[in-house]
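Omission of a single protein chain aside, the complex is shown with its protein chains in their original locations.
Order of writing sets the labels: A and B. Residues in every chain begin at 1.
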Amino acid sequence: MSEPFEPKIVAFVCTYCTYAGADLAGTSRLKYPPNVRIVRLPCTGRISPMFILKAFQKGADGVLVSGCHPGDCHFDHGNYHARRRWTAFNALLQFTGVPEERVKFSWISAAEGIKFAELIESITEEIRTAGPFEQYHKLIAETGSAASV
Amino acid sequence: MAKIGVFVCHCGENIAAKVDCTKLVAAMESHPGVAIAHEYKYFCSEPGQESIKKAVTGHGLTGVIVAACSPRMHEATFRTACAEAGLNPYLCEIANIREQCSWVHSDGEQATRKAIEITRSLVEKVKRNNELQPIEVPVTRRALVIGGGIAGIQAALDIANAGGDVVLVEREASLGGHMAQLSETFPTLDCSQCIMTPRMVEAARHPKIRLLTYSEIEKVEGFIGNFNVTVRQKARYVDMNLCTGCGECIIKCPAKKISGEFDCGLANRTAIYTPFAQAVPNKPVIDSGHCIYFKNGKCKACQRVVCPTGAINFDMEDELVELEIGAIVVATGFQVQNTALYGEYGYGRYPDVLTGLQFERLASASGPTGGKIQRPSDGKEPETIVFIQCAGSRDPSKGIPYCSKICCMYTAKHAMLYHHKNHEGNSRIFYMDIRAAGKGYDEFTRRAIEEDGAGYVRGRVSKLWQENGKLMVRGADTLLGRPVEVAADMVVLATAMVPQSDSKELGKTLGIGYDEYGFFNEAHLKLRPVETATAGIFLAGACQSPKDIPDSVAQASACASKVLALFSREKLEREPVIAQNNEATCSGCWGCVLACPYNAIEKKDLTDRAGNLIRRVASVNAGLCQGCGTCVTFCRSNSIDLAGFTEKQIFAEVMGL
Partner (left out) sequence: MSIQEQYRSRAKELLREGTVKMVIGYGAGTTPLRRRPIFITSPDDADRLVLDAACRTNLAGYLLREGLLADQKSVAVFLTPDGVRTINILAAESQLATEQVIVLGFQIDGENARQLEGTRVADFSGIIAERKKKRKEQPSHEVARKLEQMTSVERFAFWEGEFSRCIKCYACRAACPMCWCRRCVVDNNQPQWVNTSSHTLGNLEWNLVRAFHLAGRCVECGNCSEACPVNIPLHLLNRRMTEEVLTAFDYYPGADEHQEPVLASFRKDDPETFIL
């Protein structure tokens, strides 16, 4: 009897805004699905497109990248650089056929606990509907290393 | 061989109610590289911390994971505990299984599974953590204060009184700034110069303050605690050591028709001059642009005929002064907006349309009219004065959407001063709002209205023209809902407060940011209002944003406290989460230099033993880097890396999920 598909979601977030927002969701006891794994970086400026590729290699069905709103970056303008990077990499991923619903970018501030919870909820549901990222999982299986799904 | 200790905290019921901590401990115990895994009710408590420390020493742990609340809560706590047990604090990481797990998920089994994955991935990260030592940077205990207005003077005095050395640099020939030009100050109607000049003298005489007037900042290099500043002392053509300040040269100077800056053009000055009578230092300078000798080689009356001490020296040159500085306070103030913005208000066309600062000079007892409010055109006392607030501010179409903060208050003050001097006078103040938020401010504006009879009209002025010797002002009275026309004898415009015209150049020289108007950027508007993004450089007064005297003084003292905190230690200790470059693989493309928000990356020459340049590579200034990692993500060759969040650490963390 196979279990219903539960997507694996990895979120790369900045410490001062989105991570703090996620903490706020916690202190407010909001509830969201347990599918997401959060990786903390000091700033969205530190979030490399490589991380996204490795998350997929580990069997992630969806990736979220999130940080401070433009103008509010704790490190002045790391997120402006991130934004340009995301624009280019997002276009490249979509052109390559990575479905748009599997890679999401957002600005979530330290005060937006509700936004964080709601976004995780909607992303998880969207990917649950889209199903596992089978095309990628097949490529992973081909290399002989099992993805932890 | 890794020996990681995993400590799973119950946090009372906060974690334990949802996450099966025993299962988590068991899962960790069997994870490669984990030496021990324990659980406890409250690891942040004293017994909890003690048990971690015992485990560190008892098992010779090479790394610690505390699976508990958010690292934003207790990372510092547990890192300190590890340090006390002899383990480098940066070998300790926190797995967030409370705020981001037990508190947000309903299903215990899934929460437990998530907690296991989170903890596991952080174990993989910490295995790649490096020991990091706090970075020590020496500190020169000398502050540079740029700007000798009230903010600069306050900061200089506070630092000097605490024993710090200060160099106070002022562009004009005298200290004082704009406050010296004011007549009386709101909300107390204190005489501005009376409260200011003692401060100016104190600053000039203070044994710890070196005063460099008529000087400007030429170059700034270095970083916090270790700045190298070059100051250009402009040639005064008057020897400060010989001059006694007798003022005879000023009286005898034949070049008398120069528009005086201090009086905003309402009076003239001579070529050899002090800006105002109470100038500090009270020694003149020669304005070489208007001096007859400098223009055509004649005269030299001051030197030949007048000066009793031979202090005048036409051969003086600018001097460059090199300074070693530990901290910089920027207090360069503001200037009054060019009123040509509003052609419809006739500034420059009608001599009796003035700026607020010009009105101050009229009202000032030491001003061009001895304190009498009189029309520049014919010297008569005006019977009716129209004051126009927001003449330039709060108007996006004129490029100044912000509020200049002080105008409502000084306009009320102007009206009061006028009524005090002219009991039969009429005033009309056209306003959009009356912003009087400070202590005693609203009472002050009420006083202007109720006691002194200032006439406030809520509406804007659309047109101003001359008719029958009167300035006709047409505006709207929105409370009565009709247009209004006033026949005025004088019009005063509350113009915008803008940064100095060269503030952006100064910002570039210092390496600090500025906004689109030229106001300098603070590090965080609410929580770090006197720091800039550049460590060691602080902001005081109106150069950061429009503000009044109380706030400028408060901000200046705040800067002083930051500077003194910096000076309180021999060495500056900084968190070592900074970038480091692998010089072997760096190609010197300088993308990191460009991307860095803190200008913390320098270009370094790699030379061979004979001193020949091999190539240039990026080099991180440990004193400036704030650890954002933007450079790391840019670097295509993975040469620059961020301690604490290295490529290997993050790779392991992601692959450990």
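We adopt the following convention: contacts are C-beta pairs under 8 Å (C-beta built on N, C-alpha and C of every residue); 3 or more make two chains touch, one makes a residue touch a chain.
Treat the numbers as computed from the prediction; the structure is a model and nothing was measured.
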Contact with the hidden chain, among A:K8, A:R37, A:H81 or A:R128, goes to A:H81
Hidden partner sits against chain B at residues 584-592, 594-595, 616, 634, 636-639, 647-648, 651-652
In the complete complex, the non-displayed chain touches which residues of chain A? 49-50, 53-54, 57, 70-71, 77, 80-81, 83-100, 104-107, 119, 135-136, 139-140, 142-143
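Just so we're on the same page, only the chains that are shown with their structure count from here on.
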In the complex, chain A residues that touch chain B: 10, 15, 19-20, 22-23, 25-27, 29-34, 37-43, 45-48, 51, 54-55, 57-58, 73-78, 81-82, 85, 117, 148
Would you tell me which residues of chain B are touching chain A in their complex? 70-72, 96, 98-101, 103-107, 110-111, 113-114, 117-118, 121, 513, 524, 533, 577, 595, 597-598, 626-630, 632-634, 642, 644-645, 650-651, 653-655, 657
